[in-house]
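One protein chain omitted, others in place.
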Amino acid sequence: MSATPSPKAAPGVKEFAHDNGKNGHHAVSPLVTYEPIRVMREDGSVDPARDPGLTDARMVELYCTMVRTRIIDERLVTLQRQGRIGFHIGSLGEEATIIGSAAAARKQDWIFPCYREFGALLLRGMPLQTYVDNMFGNGNDTVKGRQMPDHYSGRAYNFGSVSSPIGTQITQAVGFAWAAKMKKDDLVTLVYFGEGATSSNEFHNGANFAGVFKTPTVFLCRNNGWAISVPASKQSASQTFADKAIAYGIRGVRVDGNDLLAVYSATREAIERGSRGEGATLLELLTYRLSGHSTSDDPKAYRKDAEVDQWKSKDPNVRFRTWLERRGLWNDKKQTELEEQAAADLQECVKVAEKAPPPPLESMFEDVFQEMPWHLREQRDELLKGPRAKGHGH
Amino acid sequence: MSATPSPKAAPGVKEFAHDNGKNGHHAVSPLVTYEPIRVMREDGSVDPARDPGLTDARMVELYCTMVRTRIIDERLVTLQRQGRIGFHIGSLGEEATIIGSAAAARKQDWIFPCYREFGALLLRGMPLQTYVDNMFGNGNDTVKGRQMPDHYSGRAYNFGSVSSPIGTQITQAVGFAWAAKMKKDDLVTLVYFGEGATSSNEFHNGANFAGVFKTPTVFLCRNNGWAISVPASKQSASQTFADKAIAYGIRGVRVDGNDLLAVYSATREAIERGSRGEGATLLELLTYRLSGHSTSDDPKAYRKDAEVDQWKSKDPNVRFRTWLERRGLWNDKKQTELEEQAAADLQECVKVAEKAPPPPLESMFEDVFQEMPWHLREQRDELLKGPRAKGHGH
Amino acid sequence: MPQMNMVQAINDALRLEMRKNDKVVVLGEDVGKVGGVFRVTAGLYDEFGDDRVIDTPLSEGGIIGTAIGMALYGLVPVPEIQFSDFIFPAYDQIVSELAKFRYRSGGEFVSKLVIRTPVGGGIRGGHYHSQSPESQFIHVAGLKVVCPSNPYDAKGLLLASIRDPDPVLFFEPKRIYRAAKGDVPEGDYTVPLGKAQVIKPGKHVTIIAWGAMLYEALDAASQAMEKGIDAEVIDLRTLWPLDIDTIIESVKKTGRVVVVHEAPKSCGFGSEIVALINEKAFLHLEAPPVRVTGFDTPFPYTLEMEYLPLAHRILPAVVQTAQY
Partner (left out) sequence: MPQMNMVQAINDALRLEMRKNDKVVVLGEDVGKVGGVFRVTAGLYDEFGDDRVIDTPLSEGGIIGTAIGMALYGLVPVPEIQFSDFIFPAYDQIVSELAKFRYRSGGEFVSKLVIRTPVGGGIRGGHYHSQSPESQFIHVAGLKVVCPSNPYDAKGLLLASIRDPDPVLFFEPKRIYRAAKGDVPEGDYTVPLGKAQVIKPGKHVTIIAWGAMLYEALDAASQAMEKGIDAEVIDLRTLWPLDIDTIIESVKKTGRVVVVHEAPKSCGFGSEIVALINEKAFLHLEAPPVRVTGFDTPFPYTLEMEYLPLAHRILPAVVQTAQY
């Protein structure tokens, strides 16, 4: 950990339009790293003190995942516009925050997602088809078509269950890590959320319990500038979101969230701290939501094109690609092949998913309890007797 | 406001057993005053920079209120032990935090109480009889015997309504101040809570909204060392409770909570800030709960006599008395007269309260809504027809 | 008279009352510049400014807690909860504080505000954008609960709710936000709280519904008519306090009742209605009152049209009840 930086040591601050420097208060705490961590320098070199030392193959793999994620995002928006899926919420522009952090997790570590982290799930090995089935809520969907698109869960991949209420996963991730600690298992939880979620009850409870019980938890706050139409500057008057760590006695670190290697490095360090018994870390990953909040949102109503354009020029994928190209690890041809392959893979999965039947009617009554009580059996039987049961293959 | 203090500038810290220095992290923020504010010095002199300049008469008045509060506390515990009242929750040892802050409030300012602040209410002019009627929940109780003892409310005194759920008053106090600000009324709200309440959803929401909307609110955190049996050190891993201000971009100030003039001075300053449009302040008032949490609690089960004795030696009432005596404003005779008068006043009120009838049966159905809907009229009529109606004077 | 949909009618009511009464303020997530995720507050920010149409941090507890404080001050806040599924972080402030303020302070303090929030399914919202939590609020003494089914009522009931002296939960059935259209008078009028409306008179069965399900009830009623069953359809409009008179009058006539709601059946508002009918019209009952409701499961995504108590599920219940 670096020594106490002076208040001036945060020159990156102004770069981020949604940075909360507004009150002019600059706290200085040895708990917090204010200067956003950066690894990939403008000149193409790498900060040697922070270089996570990934192999070339691993870097290319992560880049490919970023690109695939991007292509999926774009294509799913189209499918939604065509009425073929109901909804999508993506990670356009935030790929580095998600892929970089998930890549840093060890196999045994658990991920507690918000709702933009399907890239992390794919990186952890969930087949694309499984993800696409979830987008269609069909009978093959592992959550049985019960939740909206992008509300997947991935136990086999040490990956939690998406739900819509903001922040609830945070406290749960803390409890999970705490349980592992009690059982002396070397396991850290990574929990994702947006900067808007720092206003939730859950952030407060999760961070406070994490501080008191020193749980091995990495709080990954994707500060993407917006909570739907509410700018980060109106979410909190704190100087930075990382500063909130001080209130809970945990570490806070600001990270250039569009620098994949920086996100990787900071996350890995936080995981190691947790694993060593040093408790939780709050990472503020400075990034930007380039698209609308979801397919239900039109961001033109509340933000300026200029702001978006500024951030487009910092595209995390382009940045990582440039960096790989400089090292001779990537080129146009590979890019084209990757994009074509990714689009084709997705198309294939969509084809399969669209053909799959919906979940069976009776599945609606299962899994409320482990065993179905009488009242649900009655409700199920009543529905199965009804006129619509036929349409569902009864 | 003092300039940024160095981390070492908090020597008072170790004096407070329940101080959270444990992680050795010392944040330094221009938002926070770490060195607890003190006005009454050990040698009997006063910090001239902080002297609130109260008249002799006012100081004596405040001291008398502290003593009366103490006597009421002791006597009500006895009444509870005798089964004459159901419950009491008092302020023994915390008198300076309550009287000092309430005294600093301007007439137009509003107080949002926790549950230990009956002293503030008496200071603001509520007749003792009214308070005692509330303790008995009798027919003269202004809240009509509907709530437990010590759950008074005092609209006429710009004083809110006590409820049991921890922290709910905090967000309300912020909303109230915000509304006043919208209406351009020069009014500040003072909201009391214990250090345990900083863990509640409400503290987080209240402080966050206060920061974002710059509401004129003074957060009075009575850090009395304990939340029932849970020590302050287990409530949060933050270095101090004042540090939590940083997370919300508001001012945080630590105060020697057993120094009435310090509490007065810090509160007044916070009120002036709020009134000038500079937003909210969180005051951490370092004090100690000398008695059990309430009449339902036996603190011997969880804390050491030595700790209590240490704090008894810092009794805020004794401290203020000594200070007044040095100035020739107080003596044993006055003390005896005051104590006798206070005990007699209370006894008289108790006598009256005990004789008062209970609230009428039908009052149980009033005030749920402004007008009683049919279902409550039916329920009332049914009860009034019943066998017990007679016992209640029907 | 202008034609409006529900969104427009509610917007119209808010605008009207905000012009009339400068104590009325709107606050919530995304209610400002963007006018709410359903655009119900569209244009209010431009007209009334960010002091009266306030985008808040992402915290329902903060929204309701501060709104209660504003109300204690004397303002009339109309907070929006983006989806009623997200009201639960504010549940403590609502049930422990808002509902009890007048009572617990012996009438000294009143926390008068109106919580607007979209309810119900049918927009492919799954678990967390579809629920109907009315019974979780009706059970709590001190709250009024309203749910309009058409633009006329929406405007009139919202104006009545804002002017009512007690706290009101104003549930807006999002499935018909734009689908329900109708004539809405310009200017001021109210629809009184606590009054149901007989939408279709009938003599064989009473169907009780509200919000979006009213249309399903009407659909079922007209299908039943083809089978010679003349159903009376009641739109409750105000759920609590309930207009028991209109219900009992109808039941005394028909002797048969079907209650329809989207919320899960068990401990839903339907159970209260059935229990009250037992109390007040037992000897008039010719058949057991039936509930056609959401199932006792979380709200599903793909099968939402099977979950909802649509006409195809109401109709058999009506027929069976009529023929009992």
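Note that the chains are named A, B and C in the order they appear, and that numbering of residues resets to 1 at the start of each chain.
FYI, a contact is a pair of C-beta atoms (placed from the backbone, for glycine too) under 8 Å apart; a residue touches a chain by one contact, two chains touch by 3 or more.
None of the values given here were measured: they were computed from a predicted structure.
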Checking the contacts here: which visible chains does the omitted one touch? A, B, C
Cross-chain touch to the chain not pictured, restricted to C:Gly120, C:Gly194, C:Pro289 or C:Pro309, is C:Pro289
Selected from B:Ser229, B:Asn331 or B:Gln347 as touching the chain missing from the view: B:Ser229
Chain not shown: contacting residue from A:Thr97, A:Thr171 or A:Asn317: A:Thr171
Kindly state which of the options A:Ser29, A:Thr69 or A:Asn201 is in contact with the chain not pictured. A:Asn201
Where the unshown chain meets chain A, residue by residue: 141-144, 146-147, 151, 153-155, 160-161, 163, 165, 168, 170-180, 182-183, 189, 201-202, 204-206, 208-209, 212, 366-371, 373-375
For chain B, which residues lie in contact with the unshown chain of the complex? 86-87, 137-138, 141, 145-148, 151, 163-166, 196-197, 199-201, 227-230, 234-236, 296-297, 301-302, 358-359, 361, 363-365, 368, 375-376, 379, 383, 386-388, 392
Residue-wise, where is chain C in contact with the chain that is not depicted? 85, 88-89, 91-92, 95-96, 99-100, 103-104, 127-128, 135-136, 138-142, 240, 263-264, 266-272, 274-275, 278-279, 282, 285, 287-291, 295-298
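Note that only the chains that are shown with their structure count from here on.
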Greatest Cα-centre separation from chain C belongs to chain B
Centroid of chain B to centroid of chain C, CA atoms only: how many Å? 40
List the centre-to-centre spacing of chain A and chain B in whole Å, with centres computed as mean CA coordinates. 43
Separation of the C-alpha centres, chain A versus chain C, in whole Å, is 36
Multi-chain touching residues of chain C, meaning two or more other chains, are 56-57, 59, 61-62, 89
For chain A, give me the residues that contact two or more of the other chains. 199, 201, 234-236
